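Notes for the one structure printed next.
With one protein chain held back, the other chains of the complex are shown just where they sit.
Residue numbering begins at 1 within each chain, and the chains themselves are lettered A and B in the order written.
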Amino acid sequence: MVVPALRLHGVGKLFGEFRALDAIEMTVAAGTIHSILGENGAGKTTLMNILYGLYQPDEGEVEVFGQTVSIPSPRAALDHGIGMIHQHFMLVDTLSVVENIILGLPGQGMRLSLDEHSSKIDALSRRYGFDVNLHAPVWTLPMGMRQRVEILKALYREARIIIFDEPTSILAPQEVDGLLRGLRRLREEGKTVVLITHKLEEVAAVADRITVMRSGRVVAEQDVAGLEKSDMARMMVGRDVALSSYDVERPDPGPVVLEARGLAARNSHGALALKAVSFELRAGEIFGIAGVDGNGQSELAEVLTGILRPEGGTLTLNGADILPMTIDQRRHDAKISSIPEDRQHTGLVLDLSVWQNAALRDFRRQPFSLRGWLKPTRMRDIAADWVKRYDVRLRSLNQAVRFLSGGNQQKLIFAREIEARPAVMVVMQPTKGVDVGAIELIQRAILKARAEGVAIVYISTELEHILAVADRVAVICGGQFTGMLPRAEATVERIGSLMAGISETPEAP
Amino acid sequence: MIRLVATLYALRTVWALCIAFALGALLMLFSGGNPLAAYSALINGAFLDYWGISGTLVKMSPILLAGLAVILSLRGGLLNLGVEGQIYMGGLFSSIVALYVTGLPTTLHLILAILSGALAGGAWGMIAGVLKAKRGVNEVIVTLLLNFVAINLVSYFAGGPMMQDGAPYPYSEEIPEGLFLPIILPMTDAHFGVVLGLLIAILLWVLLRSSTLGFSLDLVGRNPQAARYAGVDVGRAVILTMFLSGALGGLAGSFEVLGLKHRLYHLFSAGFGFDGIVVAFMAQLNPLMSVIAAFFLSGLKSGALMMQRAIGLESTVVDAVIGIVIICVAASQAFTFKADQWRAWFARRQRLNAALAVQSQEAK
Partner (left out) sequence: MDYIMNPAFLTDFLSSSLRLSIPLIFAAIGVVWSERCGVFNIAIEGCILGGAFGAAIGTWWFGDPLGGLLMALVIASLLGLLLGGLAVGLGINQLVAGIAINLLVGGMTAYLARQIMGNNATAPLPGFAVMPIPLLSDIPIVGPVLFSQGPLAYLAYVIVPLGWMLLYRTPWGLLVRAAGDQPMAVDTAGVNVQRLRFLSVLGSCMLGGLGGAYIVLSQVHVFTEHMSAGKGFIALGAVILGRWNPLGAAIACLAFGMADATQLRLQFGSPEIPYQLFSTLPFIAALAALVLFSGKVHAPAAVGRKFERSGK
């Protein structure tokens, strides 16, 4: 029996009380491309960070080529022949390709022998069919080329196992083929590739075997041969999802309130994260947007709330163009409320008290203030009222909000945003890190707002939660909608495929 | 239990001070001094003696205002190291208005002189604010460099165009007596500037706490991302913060000229701008606490000479001790109360205790 490149026995990882990884068993055969599939929060990145020495496992063992090893740091990982291509490149933009590749390479001595290394790297680059200009500064290179530099970095350190973390997330479509070819080449040369992805097309194209993870556990491991993409989708996403767990009336939605056409926007790295998103939003409807994190949802939410300027497209509210509006204007004139993705760093100021955070978005207006002076009594009264009605558990209104649990923090934010009586709500990841009881309350609050005629955009990676409340579900992948399903047709399989990049409809309605 | 720990952390400045004074005592022992005698002479000279108190109040005027200037900038998320320069600009413009504007009734003239000092300091600070907001230039370096420009500017004026004829070293003519700030302790130099400083401290506290403007500035300082989300124009807030901070520095300079020196002297500020940083940290960025911190620091500096006269220990030891204080206070900032970690630790302890209790029960 050939020794497997990697074997994980009972690997577990705890963050405080939270179990991120639970008894992971995994075997990666040498010289193959092994893919790890899973949604966000499944634990893939945590696992990979353990393999690369950035985290330490709390339980279990890792075997590399038959030897049980401990990997306390990235240097140790490299010593064991494990290289990692991170999703966000670890390259120094101002340095050249060669300099990046030899950065931190042990055994270099006193002089920087760029020429010597250059010729060796050049030979390596040719062998793999990479066409990289070695002396160009990295910032001048396109993403696909930079990725090759990262691969060369690992290869030059004689990595035998190379882990790719969501490698196509920042590539342009044309560059993806180049990557897949590169992966095949690596396999031909006897390298072992671990491919972390949620894009089933790529898995089907190059992977030999897959491990599917969900909620920190391995749910399946088998050869790709003979598997349909729909099978893979189901394994990745499928569970007995209880639909319609909320017994509410569903009146018909009202007139169109918000209309988006062809919205395109760049993310903080300058890549086009939102490509051409169009949709209509009606009063009294919940429009769910599902998708694996990092496919443009954040950018879409930011464009809608005014934090991000789009590159193209239009956004109108009741016919009026709202793109020129500032964040403040969108909130108060256009009446768009939002629940931010990162509640702790954007939605709240952790060191301020509960009652101060309650006033965070409206402190310059009545009744929270009058003519430039805050009215703390009024602020406290309002906060107390919200706390009671939204069941926010706390010790005192004066408590710093950082001492509240995630669920209670979220409930506070919901109270703040819903009580402002908005016309539109943009809700992003409302149930992330929130306990079951709070989730119930939040979902009910959203349904209540819907009943009162609010138009709601509900963006989440939690399929179960979207399906429980949404009237229709769109799936976003690679910055575009790959499909839009009415509630009745939104099955887990179909959504799973859409999330994995298999487009159902060529363009969204 | 966790609240006790949190309180202990909140008092970390006090622990830092204690450690600093202990180290200072060691320093004094090293040079053959008696720390107890030194500290008590210091306290006597600074706080328990009429002339001593007046000396303390004299120093407190610029030190308090400088401290408020730094505190305001830090609350807004910026570090204003240019208070020294803003003090000089304030002193410069106040003296220009005091000396060269004529034909105004005294009260109006005085108010104008004070205002121009504040505006000059504010404008000087605003340079850094605009550069930061528009071009992302680090305000720390800018304000630091501007210090030297301001000091030289004043040096030029005091030794050149404004210099009094026949003066032995660079200083200007004396300002009209009607513009002198009133003296608050008879037969001393303690002037009204410190009272104004106190009022401004209270005003600043009220503003930061209860006004929407103060709340906005505070927000930007705590979390610019959340501030942006809350609709605050972060760029404008930065410019405003630097302007106000600079204005406070300008006032410090203005009061030095109008209240104490009554002339524009070259090099009239003895590093008050940097003392302001010490005050800001000791006060943990609270304007009310800064009054106490400034009083304390001014007392140390003022009492130093009295101490030297009383027990013969070099007054510069106080400068050394103040240096140790700031290092200890700065280091204490690193120890932040991490609620989650402490809660987890307490939870583990409780479980351990419970398990041990069960074990001992079972053993019986």
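Observations
Just so it is clear, a contact is a pair of C-beta atoms (placed from the backbone, for glycine too) under 8 Å apart; a residue touches a chain by one contact, two chains touch by 3 or more.
As the structure is a computational prediction, the values presented were derived from the model and not from experiment.
Considering the whole complex, the residue from A:A5, A:V64, A:L78 or A:L141 that touches the absent chain is A:L78. Check A:Q56, A:S70 or A:N318 against the missing chain and you find that the one touching it is A:Q56. Take chain A: the residues that touch the chain left off the picture are 49, 52, 54-56, 73-78, 84, 86, 90-95, 99-100, 102-106, 108-112, 153.
Against the chain not shown here, chain B presents residues 27, 31, 79, 81, 131, 135-138, 140-142, 144-146, 148-149, 152-153, 155-156, 160, 274, 277-278, 281, 314, 316-324, 326-327, 329-331, 333-334.
Please note the rule applied: only the chains that are shown with their structure count from here on.
If you average the Cα atoms of chain A and of chain B, the two centres end up 45 Å apart. Those residues of chain B that touch chain A in the shared complex are 210-213, 215-216, 219, 222-223, 225-226, 228-231, 339-340, 344.
Those residues of chain A that touch chain B in the complex are listed here as 16-17, 305, 307, 326-328, 331-332, 340, 345-352, 356, 360-361, 363-364, 369, 372-374, 376, 402-403.
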